[in-house]
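Only one protein chain is missing; all other protein chains are in place.
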Amino acid sequence: MSIFNIKNLQCIRRDNILFQGLNFDLEQGGLLQIDGVNGSGKSSLLQMCVGLIQASEGSINWNGVNIKESRYQFQSDMTYFGHSNGVKAELTARENMKVMHALSGDKSDIDYSSILKQIGLAGLEDVLLSRMSAGQKRRVGLSRIFMTQSKLWLLDEPFNALDKNGKKIIEQLIVKHCTAGGMVIFATHQTMEIDGYPLQHIHLGNET
Amino acid sequence: MSLTDFLSMGGYAKYIWPVYGICAVVLFLNIALPIFRERKVIRELQKRLQSEESKT
Amino acid sequence: MSLYKKCHRWFHQFASPKYFYDISHIISKYAIVVCIICFIAGLYGGLILAPADYQQGDSFRIMYVHVPAAWMALFVYVVMAVAGGIGLIWHIKLAEIVARNSAPIGASFTFLALVSGAIWGKPMWGAYWVWDARLTSFLILFFLYLGYIALQSAFEDRRVAARAGAILALVGIVNIPIIHYSVEWWSTLHQGSIISQIDKPTVHMSMLIPLIFMVLAFKTFYVTSLLIRVRTEILEYESNTSWVKQLLRDYKNVTN
Partner (left out) sequence: MNEYLNIFFVILRRDLTLAFRNKSEFINPLMFFVIIIILFPLAFGSDSALLKQLTSGIIWISALLATCLSLEAIFRSDFEDGSIEQLTLARYPLTLLVSAKVTAHWLTFGLPLIIVALLTGLVLSVPSQTMLALLITLLLGTPVLSLIGAITVALTIGLRGGMLLSLLILPLYMPVLIFSMLAVQNATVGQSIAAEIYFLSGILVLAITLAPITTAAALRIRLS
């Protein structure tokens, strides 16, 4: 019985059917890429997997239980990173990370400077995000994945606004998380260099 | 009860009949508008159906 | 099959748009007939048979529009909140459609209650708008309806609009008794309670029967108007299903 399972999912946005009859199972260490042209429903599928949007048909199950029934159990096992970074521009990087860390419920204390160093923002702990570039803000937003123990990561276009080495850092992180038994679902149209790690695919949109 | 007595409504005619008039208008609107809208929607759907069928 | 399972199945079967679409034709036929009969009986009884009130003379006959309209205004809001709640919890599309389409009818009943109440006030208290407790509560209820309708039209996606409307209607239902009681409290303090005694006519039996007919007429009218709107919306919703397409084709031979 798979850990994360999508059963016969259908999505209707503004009265037109984006996709239907979607079935997928993700096991321990699974890495899933959702690709498709803009407007093909990539983000909608991710938001459904997370429970933000109600699926008109079909169900999404975590450890065999529909996520609607066990909402908070599911939410404590997953981290979502959407189009918008989910960080406050008026707060400094450290304050933002403190809030993210508290929200993730992870008990261990975290060295923020080392995380910032890992994502290439060394020394920017006390800089207001309003003074940072879009790419830097995106990295601060992405730093939430360093601070959670959650098993499942759902990333919506994690690479946009990131430069080449930013993308490399995130790719390594994803591979490290998957080899350690975690699971990652991400939506992107860019190609991934993950040197041979088994990558599963879902393609949305009718032009295959 | 002659007609004029009935219409005068014991001197309150100018209050009672406007109320019943407005009531009639409101009720009529609540029937007429939905029926027009239903016909319009059916006509639109039929047009769309015809265009779909003519395409396939 | 246990009783629970039977009515569960019936509930979901009843909630399927196609089943409801066919049933609604039958219901609205009966409703129209009952509505017309009650209207005729109510009007005849109320305007002709009922004796003039010893205190208000004939002006009390406005009651035959005011009281049913006011009752229906509250009744429709409760239906809206309950249907919205069902749509919210069990995601039944039909309940959402019923809730959304009841709002305009409820709003027009409230408007009718306000206008008839105001006009009724003129002969009795000498002024059209006399901040009477009940009329003020209905004025606020009218704004609750307008808020609901405005909220519905602000969303593009209908399903989300229906669920947002359901929340607003439920918040409204909790607030209606509070609003009503606070307005009563407010008006008794300001005008003293003498006024509200007069306008309750001592309802004599021959006056009461037409009133019941009128309330029944308004209720069946609500059902007919609602069913027309619900049918239209079901057609729009299910426009790409096969049974609607078939229906449209049959309909075609009828009209042209």
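The letters A, B and C name the chains in turn, as written, and every chain counts its residues from 1.
The definition used in the following text is that contacts are C-beta pairs under 8 Å (C-beta built on N, C-alpha and C of every residue); 3 or more make two chains touch, one makes a residue touch a chain.
Source: prediction; values computed, not measured.
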Touching partners, among the displayed chains, of the absent chain: A, C
Residue among A:I53, A:I110 or A:A161 that touches the chain left out of view: A:I53
Contact partner of the left-out chain, one of A:Y80, A:Y112 or A:F186: A:Y80
Candidates C:L3, C:I26, C:L189 or C:M205 - the one touching the absent chain: C:L189
Residue, one of A:I17, A:A102, A:A134 or A:L199, that touches the chain absent here: A:A102
Hidden partner chain, touching residue among C:L3, C:V174 or C:M205: C:V174
Residues in subunit A touching the chain absent from view: 50-54, 72, 75-76, 78, 80, 82-91, 95, 98-100, 102-105, 144
Interface residues of subunit C (partner: the chain not displayed): 140, 143-144, 146-147, 150-151, 153-155, 160, 163-164, 167-168, 170-172, 174-175, 178-179, 181-183, 185-186, 189
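The working rule: only the chains that are shown with their structure count from here on.
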Centre-of-Cα separation between subunit B and subunit A, whole angstrom: 54
Cα-centroid distance, subunit B relative to subunit C, in whole angstrom: 16
Sites on subunit A touched by subunit C in the complex: 13-15, 54, 56
Touch list for subunit C against partner subunit B, complex: 47-48, 52, 57-59, 61-62, 65-66, 69, 104-105, 108, 111-112, 115-116, 119-120, 122-123, 221, 224-225, 228-229, 231-232, 235-236, 239, 244-245, 248-249, 251-252
Footprint of subunit C on subunit B - complex, ascending: 1, 6, 9-12, 15-16, 18-20, 22-23, 26-27, 29-31, 34-35, 37-38, 41-42, 45-46, 48-49
